[in-house]
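Every protein chain of the complex appears in place save one, which is left out.
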Amino acid sequence: MGAALENAIPFAVTHELIRQGLQNLNMIAPISDISTDMLIGSGCVKTVTGAWVGNVSGGMGHNYRRAAEKGIPNSIKINDYSNFSIGMAFFAGAYGLPYIPVKSILGSDITKSNPSIKMSTNPFSDELEPVALVPALKPDIAFLVVQRSDHFGNSHIWGSTGLTQEASIAAEKIIVLADEIVEPEVIASDPSRVLIPGFGVNAVCHVPAACHPSPLIGRWKRDHEFFHNYHQETRDLAGFETWCDQWVRHLPDHEAYRSKLGDRLESLRIIGDAPSAPANYAAE
Amino acid sequence: MGAALENAIPFAVTHELIRQGLQNLNMIAPISDISTDMLIGSGCVKTVTGAWVGNVSGGMGHNYRRAAEKGIPNSIKINDYSNFSIGMAFFAGAYGLPYIPVKSILGSDITKSNPSIKMSTNPFSDELEPVALVPALKPDIAFLVVQRSDHFGNSHIWGSTGLTQEASIAAEKIIVLADEIVEPEVIASDPSRVLIPGFGVNAVCHVPAACHPSPLIGRWKRDHEFFHNYHQETRDLAGFETWCDQWVRHLPDHEAYRSKLGDRLESLRIIGDAPSAPANYAAE
Amino acid sequence: MPENYSTQELMIIAAAREINDYERIFVGMRLPITAYGVARLTHAPNAVGLFESGVSRYEPAKDMLYTMCDGPNQLGAAWTTGLIQIMGLLSGGRVHAGFIGGAEIDRYGNINTSYIGDFDDPDVKLPGSGGAPDIASMAERLIVIMNHKKHRLVKKVDYITSPGFLGGGNERKMAGLIGGGPAVVITDRAILRPYGPENELHLAAYHPNHTVQEILKNTGWDLKSIPDVHETASPTKVELEALHQIDKDGFWRT
Partner (left out) sequence: MPENYSTQELMIIAAAREINDYERIFVGMRLPITAYGVARLTHAPNAVGLFESGVSRYEPAKDMLYTMCDGPNQLGAAWTTGLIQIMGLLSGGRVHAGFIGGAEIDRYGNINTSYIGDFDDPDVKLPGSGGAPDIASMAERLIVIMNHKKHRLVKKVDYITSPGFLGGGNERKMAGLIGGGPAVVITDRAILRPYGPENELHLAAYHPNHTVQEILKNTGWDLKSIPDVHETASPTKVELEALHQIDKDGFWRT
């Protein structure tokens, strides 16, 4: 969840995981802004596999700190990666490499605090050239927020995608949250904008603004104030509980969440038009 | 050259390399249809690093056979790869991995005939799990045919791209052959369609139909007959010499080549319109 | 021959029968892509076609293709992307079957498209592997299309480009290959399948108007038969109609 880094984060899924009270989850993402912090505070998380957990606007994630420092609400295990090395771990998982030799974390204590990373040397070099061997990472499920999809799950994404493609192909199952459902012809008009085709997708859900408060390029602006308020209101556990009741637990679904946001959500809707130049796929 | 496999092959460069009489080249490509065969017949090639050399329409490449079997016009060295394993070698070269552990060539004699590939086992497995270690491959120059570019080299490509991105990022230098030069605003309207941005490009040349006789999606159809004729006419070396004089050596440049093709080239121009649905990049 | 179909048409329809509904298949060009089209029109309307250059399609292209990169194969595709992305579907176990051909195949289904003779000094240099080894090693099932000649179905190939069962038995598994290996070899005379603990190719069916004796004579090893060896089922009316709908010009009819 949050493979795209700071945009297109599937917060609608975050909320539903909390409502369903799932536990012992392993949250895998390079950076997923406050999504992981919410899940930790709700006691859903046993393991965090990633590069960064916090609040991009506010800095620290209070729930992450409480869990890692004091075991509140429960202690968590942290599998440390850098962005590039977790990207390579997804790549290996996606493309059938049992492991991958990475140099970008040499010298970092990530190679010490993450016991799954092995140190080795390059067998093609006569000199002692160190490499870090990172095992393939294969998530069980990848949740993707996309701008538009047809009802088969053939989807278009644009803007920066972080590790979305590698994480999705590595995952056992892919669930698409589409901001808009369109006719198959719209997607088929531009097959190079497809990140993963429908036959690789296990479910497609129509959830407008599933990304809120994170942005979705061409669809929704980022709700900076929401991140800021979350940071202020979750400084202690009681504050988080109140926040979480109000925005997650006491709401039945994402439709109710959107209704609660009301005009605020409308003000984040992108109404401008900056269309891409057409690409011609004609064959004759 | 020919990283996209059977489309967007930079034949204009093939011709110019032959005209300049370059020698001892190492041609690196998964599959590049008859481009490599032409260069071999012209004595330009010392080494072939790739997965397939021939004539996709006709089958065998006669020059490739003559060189590999009889050393005519010169003997060549062949570095065998499969498509996926050369892709992984480019990937390693592009992304700073000294080598990459691949499973898709296990059991194949490619691991025997290519001495640069080492056999090893997965250090993360308790069982003896074999892997083939493929060293990073970094070409000196990558030539890319693109549908459109601005004069800084910011380019749009669509349709299947084979190994274009990995080969380009792995290469020391990138030279773009643009079918059309457009205003920077056209490219900037869709930054997700950029394969490699202009700041990574060393030169951009405006060469319409640089891909002929291979196709370029939305621009040029494939000239099947040209491939067929090449196959017929190059069965012996004298035939190749005649063909090469006529289509390459006796022509000063690609403009003359296009003039010689004349109406035939015009009949290959794609005139239909199958535009991609627009993507909105507006931020407000 | 009184039949209303050609040998190539029979091969295409036999190949189409190897494709199940909803499967993802590495298709390739020519005969296999036609077989894929027939399967889509008959029993496998939800099959998905993959092409190693970076193309995936639901409906087969409307025009005749010479290469997988031709424009008609990309217009209206499900996905146009890179080679790594498409072939990555293989390693993720998302590909059910792949078609490949070859110059030589041996009794354990190993295929040679690289060198006849020694690779250091070959008698014949064949075009090479392309993506065939990757498909052969990783697809759940491999579907091989060959011409049935004694010098092409050989006891042992000079060079294994695309691995079958290697030396037979469980050697393939021991070598770390994740895919299931050759499931079927469709020739212009017969259908062979691996059989028994050695995974040796056996005669599974002989095409109408071909005899077991003739087939043995044209095979480079002592070809055994599976217990229920039988004549290849003739194309049905529905299958032939589907094929003729695709092959409007009768390219495969002669």
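By letter and in written order, the chains are A, B and C; residue numbering begins at 1 in each of them.
Note that a contact is a pair of C-beta atoms (placed from the backbone, for glycine too) under 8 Å apart; a residue touches a chain by one contact, two chains touch by 3 or more.
These numbers were taken from a predicted model, which means no experiment stands behind them.
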| item | value |
| --- | --- |
| Chain not shown, its touching partners among those shown | A, B |
| Identified contact with the non-displayed chain, of A:M1, A:A51 or A:A283 | A:A51 |
| Contact with the hidden chain (one of A:R19, A:K103, A:K118 or A:R249) | A:K103 |
| Per the touch definition above, residue among B:S192, B:S214, B:T234 or B:S276 touching the missing chain | B:S192 |
| Touch list for chain B against the chain that is not drawn | 94-97, 154, 165, 169-170, 188, 191-192, 194, 196-200, 281-284 |
| Sites on chain A contacted by the missing partner chain, in the whole complex | 4-8, 30-31, 33, 50-54, 56-57, 59-61, 64-65, 68-69, 78, 80-85, 87-88, 91, 103-110, 112-113, 129-131, 158-166, 214-215, 217-218, 221-222, 224, 227, 270, 274 |
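Just so it is clear, only the chains that are shown with their structure count from here on.
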| item | value |
| --- | --- |
| Chain closest to the middle, measuring from C-alpha centroids that were averaged per chain | B |
| Cα-centroid distance, chain A relative to chain C, in whole angstrom | 40 |
| Centre distance in Å when chain B and chain C are each reduced to the mean of their C-alpha atoms | 27 |
| Distance from chain B to chain A - Cα centre to Cα centre, in angstrom | 35 |
| Multi-chain contact residues (two or more partners), chain A | 95-97, 192, 281-284 |
| Numbers and ranges of chain C residues touching at least 2 other chains | 55, 70-71, 74-75, 80-81, 84, 87, 90-91, 138, 178 |
